[in-house]
Structures are given as C-alpha cells and as structure tokens.
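Every protein chain except one is present and positioned as in the full complex.
Order as written gives the chain letters A and B; numbering starts at 1 within each chain.
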Amino acid sequence: MEKEQYQQLEQNVTPKPPYLKNVAKAFFVGGLICAIGQAVSLFYIIFFNFTEATAGNPTVATMVFFAMLLTGLGLYKRIGQFAGAGSAVPVTGFGNAVISAAIEHRSEGLVLGVGGNLFKLAGSVVLFGVVSAFFVALIKYILVTIGVVSW
Amino acid sequence: MVIIFQSKPSLLAGGVVAGPLENRSIFSQYFDAVYDDERWQMKTNEQGHRKMIEEACDAAMKKIGVQSGDIDYFMGGDLVNQMTPTNFAARDLEIPFIGLFSACATSVSSAIVACLLTELGAANFSLAGASSQHNAIERQFRYPINYGAQKPKTAQWTVTAAGYALIGKHREEYPSIEAATIGKSVDYGMDDPFHMGAAMAPAAFQTIQSHLQQRNQKIYHYDLILTGDLGQLGLKLLKGMLVENGVKNEELTLLRDAGAEFYGQDEAFQSGASGAGCSAAVFFSYVIQQMRAGSYKRVLLVATGALLSPLSYQQGETIPCTAHAIEITMK
Partner (left out) sequence: MVMTFVFAFIVGGIICVIGQLLMDVGNLTPAHTLSTLVILGAILDGMGLYEPLIDFAGAGATVPITSFGNSLTHGAMAEAEKHGLVGVLTGMFEVTSSGISAAIVFGFIGALIFKPKGNID
C-alpha cells in the first residue's frame, strides 16, 4: 500500500477526539477550579485583611499548594485525564507541571535531579510569559513615547 | 530473505514476571509471578526494572533446572536510555551478553539472535527476551507519572513486565523455531507518539507479507498470527492493509494482537498495552503454554517496535518502525 493510501486509511480508522464532551468537561472543571479560587480569595479578604487587588497573591500560592497535594497523591493525573485543559490551564496546572517533575526526578538527587528538571514541563510558560511581557511593554513604551497612546 | 533454522532450536521455557497493575491483564494467569510493588522493594524505578528482569530469567531457568552458569548467551533489551536495567541485570547474571535495541520488537530480535547462535552450534542454552517498566519509560518518552496530561483514545499503556525465553537445541516435546524474518525500518509518515499503532502497522504488514511470500505460505497455514503491541487501532489498520492486499475476512480472525488484548476491554487503557515487555510477556508465557497444551501447531509471532526518541519527536521527525517475526511449530 502506498504512503498516501495508508494515510487515508489511518484518517478513516482513527477516532476523532470527542470534541463536545471534552469542551464540556474542560468548561466545568476549569470553572470549578476558578470558583474555588474565588472562595479562597474571599477567605483571605475577610480573615486576613487583604484587598481585592492584593488577594491574588496568597490565592495563587494556596491553589498551588492544593496542586501539590493532589499531584503527590496521584489524583491530579486522574483529574487531568478527565478535564484536559480544565485542569491544565488554571495555575494549578502550572503547579502540577513543576511538582510532578520534581517528584519524578527525586531519584537523581536534589541538585541534578530536582534542580535540573524542575522546569522541564513548565519552563516554556515562564519563557513565553516573560518574553511576551517584555515585547508588549516595550511596544507600549515606544507608542507612549511617540505620543500615540498614554499609559 | 527469510532465515530457515534447519536444526529447529526449541523454546525450552519462558519466564514472565509482571508488576501490580498487570494483575488486571487477561494473561496474568500464565505469568510466573505478579508483584505488588512496582519497584520490587528497590529505591528507584530503574532498579526495580533490573530486579524484574533477573526474576524473569530465574523463573525460566528454574523450569528446566539450569543455572546462570549453564547459560551460554544472554540477549535482551529494554526502552530505558542505553538499556541500563538490562545491562545491570546482565552484570548480576554473569552471562556473556549482547544488548539489543529494537524498541518493543526486542523480544523477537533477541530470540532470532539466540536461534542463530544455537543453529551455529555455538550455544546450548541462551536467554532471550525483553522488558519494560511503566514509570521508568513514561518519564523518559512522555511525561512525569503524576503530570495531568489528557491521553487520547489512540494512546497505549506501557506495561511493567519482563519476559525471557530459554532457547536451546531442538527437543521434540517443545515448541521449536523453524524460520524467522528480520524486518526493515519502515516509515509511512506517522508522527504522533500518542498513536504508535498507526506508525507500527505498516512495518508489521511488510514483515508478515515478506515472511509468507518467502515461505510460500498463506495466513491460513497458521493457527495464530500474533503481533506484539499494535493496539486495537493498529490491529485494525494492519487488517485494513491485508484486506486491501487480497486477504479474505475469514482469514483475519487468525490475526490477533497481544497489546490489544492485554488488559481486556478496560477503557482506562485506551487503545491497549505496549512496551517491550508486552510482546515478551504474552509470547513467552501464553503462547508457549498454549502450544505445549496442543492448542496451536503453527504460530507466527510478530513483535513490533517504534524507533523514535523524545528528541526525534521534538525535532519534528516522523516515526520509523520495525517488526521482526519468528515462526514456531509444535509436533
């Protein structure tokens, strides 16, 4: 069988992802995680005197803490299989990426294993976050300097 | 060119040892042992992997009452970088050793080399097989074990199992290897490491076709043609290719895949099992035992392997695959 013919056969036989089901699951779980984040935010605002603006920081740290527990107990991967982007997109997903790599590479020691592999999965997020922030801010700065927009 | 073994080396014993999750395999009743600790009480996954290989070899040797000192050659491999679990097991077994990498087709490529050495008269007893340990391999080829990635329906689960066959000079009461085909590295442009079945099916097709043609055989000359780990989808694709080539539908029932059947109908395992240990575990337990019991008289075992690395995938390469076959008969 020729290559093109085989690729056609493969297209016909391979099941497509269940788009609607996946979108629904991602929406539900992602929304739920954010709602939990909202509750955590309120908790910090009410009991610890944070404001709406500053509550974001301890909230994110708390969500990452939850991610550590779920990741370490082997539960996050089950949520991930169900929810897909619903668990990968919230900051808990970032935590899961870092923490799962850390746990995995403990067998190579704390320095070379954990230290060397910590950002194996999440590094691209940090890289592109920083680089895009740099260019966006730079462009904004130039536009402000030449008087097209204001801060 | 097909290889004909005039002296018909025999599969004298098979030793198969598996991890806790493999208790859910429909073949587990044929295994020698299923352990409840995936690390075999060792500190790392890789050390557990090594221990598992040693236990499988011990199980095989015990069955005909030999020890490692009686074994002439140890052929084997796994999927870990530089195959260190197998290398370290060879160190502990102290048998002359050549490591082979045919990815998940290593079970048969090792057996072929062992048969060649036996045919040459250079070996009385050889150990040949392959193994895989789920954790060690997932973290190397895909993601850390606890990472929450969503696997598609085409994905396969790497088994934790080691299967080693004890191959020796011909004995009437044992399944014997009459012929073998060494496959090429075949690339049909598939590039998804979560859809290995599609990448491997063309290699299996080419090897099966070549073997049958060279041996002047048709599928119905066999009681069973068992591929290693195409998975449910890969098996469908292989059957599609065979049908397109003139094979009748009734003959297709003789074609089965160890990976597709490994965990039964459990959807949690998506398209089925894979890993170097998958074909080894099923070939060297279920098939040997069924042949000795008289269920099959002529079997073609076709182990399939995907010859990629995490690096090749990141560099945007496609996935070439291979398939090796041995033809086994029983009086």
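Criterion: contacts are C-beta pairs under 8 Å (C-beta built on N, C-alpha and C of every residue); 3 or more make two chains touch, one makes a residue touch a chain.
Remember, predicted model here, so these are calculated numbers, not experimental data.
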| item | value |
| --- | --- |
| Touch list for chain B against the chain that is not drawn | 19, 21, 38, 45, 134-135, 138-139, 144-146, 149-150, 157, 160, 268-269 |
| Touching residues (missing chain, whole complex) on chain A | 17, 19, 22-23, 26-41, 52, 56-61, 63-65, 67-68, 71-74, 78, 83-86, 88-95, 98-106, 110, 114, 118, 121-122, 124-130, 132-134, 136-141, 144, 151 |
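Note that only the chains that are shown with their structure count from here on.
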| item | value |
| --- | --- |
| Contact footprint of chain A on chain B as seen in their complex | 43-46, 139, 143-154, 188-190, 195, 198, 202, 205, 233, 236-237, 240-241, 244-245 |
| Interface residues, chain A side, partner chain B - complex | 1, 3, 5-7, 9-10, 13-15, 17, 22, 71-72, 74, 76-77, 79-85, 87-88, 93, 96-97, 99-101, 103-105, 107, 120-121 |
